[in-house]
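Encoded as structure tokens, here's the structure I'll be asking about.
Note that one protein chain of the assembly has been removed; the remaining protein chains are unaltered in position.
Chain IDs A, B and C follow the sequence of writing; residue 1 opens each chain.
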């Protein structure tokens, strides 16, 4: 399998197509695109068979990417519109798995004190919780209100406990019908940082994107369907460099300065070579944009509103 | 039973003695005091029988109050000294229940976004966690390192889940030998706000102090001993007013302006009367000192260091 | 002069009327009230002469109090409505002093790290700034955009510099036509905490409400008109106790348990007596409600939006 260095099904499918010179669609994968206004693109990647699964290393299921342009300078109405798109896509995905009354548990992965990793806990803080009201003050709610609860389990480094262990216990006790997990992803592209949302109904392996693989959170391990809302917030320096080099050589080739060596070089995956030269220099940091605080705040509003309207 | 309006065993015992004109000690209760330097007082209240239990409404067990004076202007060395006292008392209490190798789970109750309720989550963030290292990198630790883990389960209002339900599941999965719970208490006195620590080996009823009784966290409900570290962070306005009125009438009486009515009044519990006059005016707020942010920061350092040295 | 123990002109006028058994209006003072919907009351107190000035200890000028009920549970639409009232009142007050093109400097007093004192810096962070854009990118703005700038000068305790000294220098350099100062006030009543806004066109003495009088910020000291937006965020424990005692005795009197001593007591100012009994016990804290974090967040939105629409 290719080393994709991205958690996003969409980016993996594009890389797979390029690496294998596929013009149309990968076997076992279906894709459709949609555009909302000027700033929002949706791409729905569906892995339909084992063949698709093997191609991009993602299990059979639905992967919806919502790209929001110019989030750094987003106004209230841009945020509202993006949240409405999240609501619509999330609602459809939920309805594929449970009915409208099934209790939902929202899980915000990540560490509040690490800015690019703080999105999950911040979203949880904004979720409209109903489960306790249905128990203690049912009279304040509509009769058909869905029970919604939410937790931020923390990260292994600060709890000493695998997230899966924490969630397993909670799920056993409160028995939700569906889990929505919010997690930070790694992406190939800096421009996707805190500007894209991937919805997937196949669960999640927390930390996969940054090389700290934790135990899977999915219907297999938790016993209930898990929808993952992944937002890229970091990118590896070597990825930036490798992608830059590809663009750079391409430009050199176009300028007719091409030569045999460069042509050969361009066919290869430069990431491993770059990583090899960066690592001895302690240079292969994982980075995030300078504006990450504001990007996270805007994304938090989009995701929290998107979920609140989808589940209520 | 008296309406004590305080979670602190020490304050309850004092109120009980006063209300019943007891000169020496309450039956079923033993007390000892100790002083460390100028600024630290320790009072150990031991409830030894059913009679003591009924008197102050606290189960049989140990209740240690550490009062730290002038914490608002504490220097680094004051904080260090206070944390050493916490370590010593906590260590002794732990050793009454489990041996030195028993895994410990630290639980920080409370809401990070409500300043007077943020102590628990802030302490958890400073705890030295070893449980995951013992699993994944045992070579970096001493062989006899105690497994320590820590969680901030959130509060019912933002999770929709009873803390007991969350902890039950985690305890079942990770099987600690002992739980240390950090919680905010209500006190009778503003001067104790974020300046006192009560250690108790009888567990806790979260939120009891502020009238939101949640399900008990104790050996009875969780199956392992629970040591509670309670820190008063709020006080009821009616309590301030009632205590002020008591002091006030006392002064009036001393000044020989006494009369029959005042003498009768002083015998009664003025809290309910005050509450009655305050409540229709929406006036019975729960309050905290203006300096609560700094008091919480200093207390966080004391408690986190106190625990870290006690369990490692 | 009475010891009013409040910065709010409205409360002072009420106390003065009560202390002097005035049925109608105080000489030299004019008052009008207005109500917006269920939750918002406006009281406009105008000090028109030296006589009014002497009565309530506030200089000749306009004092508008906007009381917002139930801010603790405010929804987005309540916050929006309150901000519209602030805009309307503030706009009228500004127009009494400068024209629509006069440059405005917004000053947020207070300390970001002390929750009840953080409102000023938090509001400044939300102000729509135009002054630098008019200089560096005029093409992105309408031609008649008013230059707006904003600073958080910090507090004497953390800067070592009087706020007046900092502002004097800035005003000399950037020459605004009007200054809007946001400050925390002390109030008599807990229910006003972070739920009332006083607009005054007579400037401000920072910290006056909490006994740390700093140098005046007004047209006299800064050379340009100063509109103060004061929000009560703290109350003295002795004030709570004294006000409670007044309510309490009143109730006792109503219940026909009256006697000569109580009747005499009720005529007096109990604050000084209460303070005398509280002070030796280190008990006279300045307090703020437990919910201060959320109250401040909601008030920040109201004030920031209120100012942004008033000046643009």
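Just a few scattered comments:
Going forward, a residue touches a chain if its C-beta (ideal position, glycine included) is under 8 Å from a C-beta of that chain, and two chains touch if they have at least 3 such contacts.
It should be emphasised that the depicted structure is a prediction, and the values quoted were computed from it without experimental measurement.
Taking every chain of the complex into account, the omitted one touches A, C. Looking at C:9, C:42, C:109 or C:124, the residue that reaches the missing chain in the full complex is C:124. Contact with the chain that does not appear here is found for just one residue of A:65, A:130 or A:288, A:288. Check C:52, C:116 or C:154 against the missing chain and you find that the one touching it is C:154.
Chain A meets the missing chain through residues 113-117, 189-191, 193, 210, 234-235, 237-238, 240-241, 243-245, 247-248, 250-251, 257, 259, 261-262, 270, 273-274, 276-278, 281-283, 285-294. By the touch rule set out above, chain C reaches the unshown chain at residues 112-113, 124-125, 129-133, 147-154, 156-162, 165-166, 168-174.
We adopt the following convention: only the chains that are shown with their structure count from here on.
Centre-to-centre separation between chain A and chain C, using Cα means, comes to 46 Å. Mean C-alpha positions place chain B and chain C at a centre distance of 36 Å. Among the residues of chain C, none is found touching two or more other chains.
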